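The complex appears here without one of its protein chains, the remainder shown in place.
This part shows subunit A:
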Amino acid sequence: MLIVVNHIILMLADDMACNPRNPRPATVFNNANQHINVYGSDVEVDYRGDEVTVERLVRLLTGRLEPSTPPTKRLLTDDRSNVLIYMTGHGGDGFLKFQDAEEITSTELADAFEQMWQQRRYNNIFFMIDTCQAASMYEKFYSPNILAVASSQVGEDSLSHHLDSSLGVYVIDKYTYHALDFMEKLRKDSKKSMADFLRVCPRHQCVSTVGVRSDLFPRNPADVRVTEFFGSVRHVERTDRLVDLGDGDTETPVTVGTRVETAAPAPAGSYRYVAQFPVMS
């Protein structure tokens, strides 16, 4: 199961891989058996350390980024895009902690999604959250086409799966562990539905109760394939309409994939380099 790297925006506040306490430098494993290095060469961290703030996340979702932001740090979605949002960390009733200084509240997140909807930045959102009292984070959502799943109900703790005794740290949460287990068995042509995925980690495995919110989602999860959110499987539609790609001299927008770029205006006159060091007289 794979999503193309440049379609993932990864925000990591902690640099676990390069933390001096990590006995296996530059690696992060999914569990204590150390079979899968989840910090391999195919991982790109787009926002790291102090860059991971609530403001950045909301700006990223709503597209209100500085003009200089590179495309890899932008969401660049439109009304045909299915967006998967996965969050994990320390949560409480109605918030998720960011760094040690701030937190995003469920209301802020719901409002950000509503802005996205009004800006036509998504077709469907699948929202996954693995924190304590995780269900409180999706309760405030009010925008259409959102399917949400949470690892625990309000008032419940979300527990970790097991301890890595060489690290001295609990390495993976129960819900994420079982969700990952489910994913690992999938292929690109899998026919599994979202309803199957939402059944992952029943109470006897998770200890906490997995919460699902599907009232905003117009379709029956049993009819939605998992690959619509996971796996970069594009839905291709044929069209008979001729698309004018332009000839490069005009200033009309050129559509390339889902990204919109504006061609640079033709240079007026010739340019020359100025002296590298201005001569002071």
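Remarks
Simple rule for what comes next: a residue touches a chain if its C-beta (ideal position, glycine included) is under 8 Å from a C-beta of that chain, and two chains touch if they have at least 3 such contacts; residues count from 1.
Criterion: contacts and distances are computed from a predicted model.
The complex appears with one chain absent; UniProt names that chain "Glycosylphosphatidylinositol anchor attachment 1 protein" among the candidates "Exosome complex component RRP4", "Cytoplasmic tRNA 2-thiolation protein 1", "Glycosylphosphatidylinositol anchor attachment 1 protein" or "Large ribosomal subunit protein uL3m". Across A:19, A:72 or A:220, the residue that sits in touch with the chain not pictured is A:19. One of A:84, A:167 or A:183 touches the chain omitted from the figure, and that residue is A:167. On the side of subunit A, touch with the chain left out of the figure occurs at residues 18-23, 25, 163, 165-170.
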